[in-house]
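Heads up, one of the protein chains got dropped from this complex, but the rest are sitting where they should.
In this document, chain identifiers A, B and C correspond to the written order of the chains, with residue numbering beginning at 1 in each.
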Amino acid sequence: MARAFLRRFRVSPWIVGLALVTPLVLMACSGDPYPQSTLHPTSDTSEAIDALYRNIFWWAVFVFVVVQSALVYTIIRFRSRPGAPEARQIHGNTIVEIAWTLAPAAILVAIAVPTIRTIFKLKGDAPADAVQVEVVGHQWWWEYRYPQLGIVTANELHLPQGRPVALSISSADVIHSFWAPKLSGKRDAMPGRTTHLAFTPDSVGTFHGQCAEFCGASHANMRLRVMVEAPADFDTWVARQTAAPVAVDSSDALVLAGEAAFKKIRDPAAHSCIICHTMAGVSGGIAGPNLTHVGSRTTIAGGTLPSDSAGIAQWLRNPMAEKPGSLMPTIDLTDDEIAALVAYLQSRK
Amino acid sequence: MATTAMPHSTTAGPTAPTGLWSWITTTDHKRIGVMYGVTAFVFFLIGGLEALIIRLQLGAPGNSIVSAEHYNQLFTMHGTTMVFLAIMPLSAAFFNFVIPLQIGARDVAFPRLNAFSYWVFLLGGLFMNASFLAGPLFGTGTLSVAPDAGWFGYANLTSPQFSPGPNIDFWVLGLQILGIASLAAGFNFITTIINLRAPGMRLMRMPVFTWMSFVTQFLIVTAFPVITIGLVFLMFDRVFGTNFYRVSAGGDVLLWQHLFWLFGHPEVYILILPAMGIVSEVLPTFSRKPLFGYAVVVYSGVLIGVVGWGVWAHHMFATGLGPIADSVFSASTMLIAVPTGVKIFNWIATMWGGRLEFRPAMLFAIGFIAQFIIGGLSGVMHASPPADLQQTDTYFVVAHFHYVLVGGAVFGLFAGFYYWWPKVFGHTLRDGLGKLHFWLMFVGVNLTFFPMHFSGLLGMPRRIYTYGADLGLNTFNLLSTAGALLTGVAVLVFVINMFLSRRGPPAGPNPWNAATLEWATDSPPPVYNFTVIPTVHDLLPLWRKGGMEPSPLPATPPAPIHVPPGSVWPLCAAIGIITMGVGALMHHHLVPSLATALVGLAVLVVSIYQWAFEPFEV
Amino acid sequence: MSEHTDVQHAGEAHASTKTYLVIAAILTVITIVEVGVFYMPAMHAILPPTLVILSAAKFTLVVGFYMHLKYDHNLFRAVFVLPLMIAMAVIVGLLFLFRVF
Partner (left out) sequence: MSHAAVAHHTSTGLDSRKIAFWTFIGSECLLFGSLIATYLVYEGRSVSGPTTHEILNIPLTSISTFDLLMSSLAMVLALAAVQRGDKVWGRVWLGMTALLGAIFLGFQAYEFQHFVHEGLGFTTNLFGSSFFTLTGFHGAHVFVGVIWLLTLLVRSLQGKLGPEKALNVEIAGLYWHFVDVVWIVIFTVVYLIQTTPLPTT
């Protein structure tokens, strides 16, 4: 009898309730099928946020269950069936009103206190010995500068595990938002302002992230990776980045052709790579990402393409198709020009 | 201001004039309400279509149903259309038709201003949507100049440097024009509610829908000027090259966000309060008992309106306003959850002890409550800044505001459609189709927006035309797309219901046996609404023990009633405004732009003078 | 909005021409004082607060007497003062958010 009524009237809130609970619990402990998840924190900041969120979440589930079941119970019990009593003309009840004003207020205080405590804990001011990184958002790629280490790289942020990190974030054009969910909440990158993020990554790994503030045509292609390495690996990465660029292997004709093509693509040379890209010792263009050690990166084109020869070739053939609205012009390169450039770029370890 | 003695067009019971001209010059709040409803519903369907294409594009990763540029235009127009061209005007349709009837008036305080609001809204909506087809006029293909910077168009992406095309000009000018329509309606309804109540109807005897509309009008009247100024700065930046949002000149991009969200949050209460009002009318009628805690529901509505002004920066927690500002706005946002919660408890208590009849209107009202609870709770979740740093600008927030806007406002408006349909057209919508519509929509909306909570928490940002296949979001997006298609079918069922029920049996003055004044007169009501203005003695006049005085209303008016004539000048004034808008749109070519704008101004000024000195008796 | 029955205003309490002239004189004096204070270096430290108070006085005088708000039905006062409060709160709020934080 009850099942029939449950089905005929409104059974969904129960299913909706269960749907809310089970998958979340399941997800919390599964492996890495969700690389950009906000529920698998791997730094002190994101763990603080996650703890606060779980606290609020369970309060919400409690209120959800209480209020929705009151709603469903009322609907089922007082539905008009033959012989049901006439409606009692109640106008109100002050005590009940006070009760259900204070109850939500109390729950909100229970949420507000940890919230404000966490706000002040995550103010974003890192200790003095933190790794300083300047993050600059561009239309549709990320630039990272390590002032202490003199390194400039793009899209892939390398950080040492266990050491505090201080990001000072700004933008070179429109508003972006730097967001690597597993490491910390997002912080807007705004032109003319510098905002801050501070966290201490506590586990090694490659963490996904993405721009989270609409910034134009290729907002969706402005992805990033954060490589957290053991301190030793980080130091070797820094050493390689700061080392003098490896000389072009003169014996490999393809790489030599690639270097020539990099410096000058047909007349007029307006579209040559050196105009927009910096390649230490070769060029100082700043419109595009710094390519000094592009060979050592795992992805290119704002983290959307793998940096193997197929990925680079696909990007060089038609940047506009990969990143609509991209400022990099589409030059009709011949296949061997592309092969040469790929070889050259991959040699820039 | 009419001075010459004007032969009153008093007739015993004037039959409404018919024909297109009578519609163009109408000043009858009922006709204007129907026109608002039809126009807004068409824009609602357009917005829904945009949503369907968005969902098809996001159905799978790396899809290419639409290009990035088209997708950005679609989601911007979906947001702008749904907020400004669908939900607000649908609420306005109910304001127009129902408020005068509920407070026992013959019409609004300024009938011509009412017509002016509608025509400016219609032309503004057409102006905004013309951007889809206006590409060739600007030397590019079609589907290339619609606004593409999001419904809240953050600064310096909308600056001439980063949005050189006419896309944002359409958006800025369109919103300015729509703002004029809303402001005009705001002054009109505030005066109507204050000044034209039936004798004996004190403020605390007004129906809750009128009360919520009253708070909404105050929010409109105080919030729209702020966005008008924000848009003026953007328009000056784009047309004259001023420096308001130019970072190189010291301009601050956050100024736009503050000005927009100072308007933006009262705006979302402008969207939800009318629906709350409708639910507060529907529940008592189908529970056969009065609203529980009338005064508390009214005061919490007023409190929401006032506190609504103090929460705007919770949209900006990610910009790093500093811990003090974060704490203040987090606290005020949580504070506003209390009156909202109180309203929900009062609705449930209204049904407690009642005899619930599950007609479609009632089902939609219950659907409103169930889904508004989920929307409210997910809202409280990101009222706390640290949690918001993970949730803002992700699909978790998309899920939140769709639960309160679709699950809330749209369900409330559909409840209003089913509830007042007999009063507007004289026949009810079919019950069976109504229930089918509800169930399909309820499942469709939940199937669409519930998975978005998960895709948001799993890292899917807002407004991306595609996403990586490796993020594990594929199934959730597929579910959302399926839900969107189902919701589309549900709306189709409603459209079919509208046409099939045209030949329905006459519904009579009070089909639901409801208590408020609009059910005392015929369905559809005569041009003058009430043969005799009733005197009201308590909150629920039609449920009074001793019946209503004079009870019931006489069939024909004892004395001739003056019905204000039509006027063409509101439409002419609206045409003047839209011409100025088109002129401003062509600002890249100085001479034609100035010429069109001046012609528009001339038409506007002439219309205003004619309007002012036209003999018109209210 | 206070509640009242059908009050038919027989004739508003008219402020007489004399009061208008007095008000005009006061306004002129305040304006002169304002400009005078501006030029006094001694007052430079507390210039903003004094000027705000003086202009608030002029504001209330014009709104109260010239716009008849003092004599009129307090419905007009409510309909004007509430938005005015919101406007002032917006100004103060934005100044705090942009200047202090």
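Heads up, the rule we're going with is that contacts are C-beta pairs under 8 Å (C-beta built on N, C-alpha and C of every residue); 3 or more make two chains touch, one makes a residue touch a chain.
Keep in mind that what you see is a predicted model, and the values were worked out from it rather than measured.
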### Query
Among the chains present, which touch the one that was left out?
B, C
### Query
Among the options B:V34, B:A109 or B:V311, which residue touches the chain absent from this view?
B:A109
### Query
Among the options B:F170, B:F209 or B:F244, which residue touches the chain absent from this view?
B:F244
### Residue, one of B:R31, B:R197, B:H265 or B:H427, that touches the chain absent here
B:R197
## Note on the structure
Residues of chain C touching the missing chain are 4, 6-9, 14, 17, 20-21, 23-24, 27-28, 31, 34-35, 38-39, 47-48, 51-52, 54-55, 58-59, 62-63, 66-68, 73, 75-76, 79-80, 82-84, 86-88, 90-91, 94-95, 98-99
### Summary
Residue positions on chain B contacting the omitted chain are 1-3, 109-110, 183, 186-188, 190-192, 194-199, 201, 221-226, 228-230, 232-233, 236, 240-244, 248-252, 255, 259, 262, 533, 609, 617-618
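The working rule: only the chains that are shown with their structure count from here on.
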### Message
What's the contact topology between the chains, one of line, ring, star, complete, other?
### Response
line
### Query
Which chains touch each other through the most C-beta pairs?
A-B
### Task
For chain B and chain C, let me know how many angstrom lie between their CA-based centres, rounded off.
35
### Distance from the mean Cα position of chain C to that of chain A, given in whole angstrom
51
### Residue list for chain C, restricted to those that touch at least two other chains
none
### Query
Where does chain B touch two or more other chains at once, residue-wise?
252, 254
### Message
Give the list of chain B residues in touch with chain C in this complex.
### Response
190, 194, 199, 202-204, 218, 221-222, 226, 252, 254-255, 258, 262, 309-310, 313, 321-322, 324-325
### Task
Mind listing the chain C positions that touch chain B in their complex?
1, 3, 6, 75, 79, 82-83, 86, 89-90, 94, 97-98, 101
### Task
Enumerate the contact residues on chain A facing chain B in the complex.
9-10, 12-13, 16, 19-20, 23-24, 27, 33-39, 46, 48-49, 52-53, 56-57, 60, 63-64, 67-68, 70-71, 74-75, 78-80, 84-93, 96-97, 100-101, 104-105, 108, 111-112, 115-116, 118-120, 122-124, 139, 173-175, 177, 179, 181, 184-188, 190-193, 195-196, 208, 210-220, 223, 304, 324-325
